[in-house]
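Since the structure comes first, as structure tokens, the remarks are kept for the end.
Omission of a single protein chain aside, the complex is shown with its protein chains in their original locations.
Letters A, B and C mark the chains in the order given here, with residues in each chain numbered from 1 onward.
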């Protein structure tokens, strides 16, 4: 049983629908990215601020399971929790249909951190996010 | 001096930024479409509902002036008012930076309506939107 | 050592770059989808044709490893081979930088097939694709 640490509500926009009237699979990666960025901002941090210090988080792997489709007018609750594993930060990101509570997407996004162009153990990212003593 | 009849707040999403760190010009058309659809919905109507009756609004022309750029973290107020002119419905759509009040984009979107595949004078669209007695 | 059965060359478009000047992670899912659709078409089939017969392939899971970034002007060779495993069709899709031969993305896309709204064992999809006696 996971403890999400952040939830962002996002409204489906009709241009995200494909010719079958459901959200195209690629747009979920946009929702997930937007959620991560909103979470980072909620921690008082930003990717631009990190980049200025030579700290560059990079998506290295995404696993995403599509559980149920989204349609016009749907609103999602996009939730996440984070975990360090080796050099990677794992963003566990689940999307729920706000009206029904149904699971829409379950994803794990692996982030590695380049510091000065070199792969780091993500301590820098962790500290930027104010998670220094956690995990 | 225009009287907007609808305003939708929209948050810029970072994936909408281009390599110069500002929102790419095409995404504004997404904001404008999303605003029109939200307004239609607020009138108790929907494009799916209209399509089921053979009423299909089609974008025939867009004029858009880019006044000031949007960046990461910006929130916009996307406003509109509508007007009938000949066979067309004109959506006057202006986007403002919510924090500064600065005009971001000024656009006029022309919509024509196909009814049963034929160009109509948009009375059907106007009625669907509950604007029957308005001009 | 895999034997790809299809390759599609795709040029990076500048609007696919993010604010760091590299292709945004979501666009790779577009490249992968475009490649699958082009392959299906090369088999003399189409998703519209299948849908008309009540055969609807659905993406159920994507695993994608980002190996090296793409930049303005890059052209990719997007390759695939397919495999049946249980009810799923697995699309093994790898993207290479055409100029350097470097691996850009390695992905596995799981497709399930709905026939008349029910999960099938994908025989229908396999036959539509003219792969009836293979595998």
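Following the convention adopted for this analysis, a residue touches a chain if its C-beta (ideal position, glycine included) is under 8 Å from a C-beta of that chain, and two chains touch if they have at least 3 such contacts.
The structure presented is a predicted model; accordingly, all values stated were derived computationally and were not measured.
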item	value
Partners of the unshown chain among those that are drawn	A, B, C
Contacting the left-out chain in the complete assembly, out of B:26, B:103 or B:119	B:26
Selected from C:46, C:68, C:100 or C:127 as touching the chain missing from the view	C:46
Contact partner of the left-out chain, one of B:65, B:83 or B:123	B:65
Residues from chain B at the interface with the omitted partner, ascending	20, 24-27, 29-30, 33, 51, 56, 58-66
Where the unshown chain meets chain C, residue by residue	13-15, 21, 30, 33-34, 37, 41, 46-48, 72-73
In chain A, positions touching the absent partner	14-15, 17-21, 24, 26, 72
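By definition in this document, only the chains that are shown with their structure count from here on.
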item	value
Chain whose mean Cα position lies farthest from chain A	B
Interface residue overlap between copies chain A and chain B, same or different (over half shared)	same
Whole-Å separation of chain centres (CA-atom averages), chain A against chain C	23
Centre distance in Å when chain A and chain B are each reduced to the mean of their C-alpha atoms	29
Multi-chain contact residues (two or more partners), chain A	30, 33
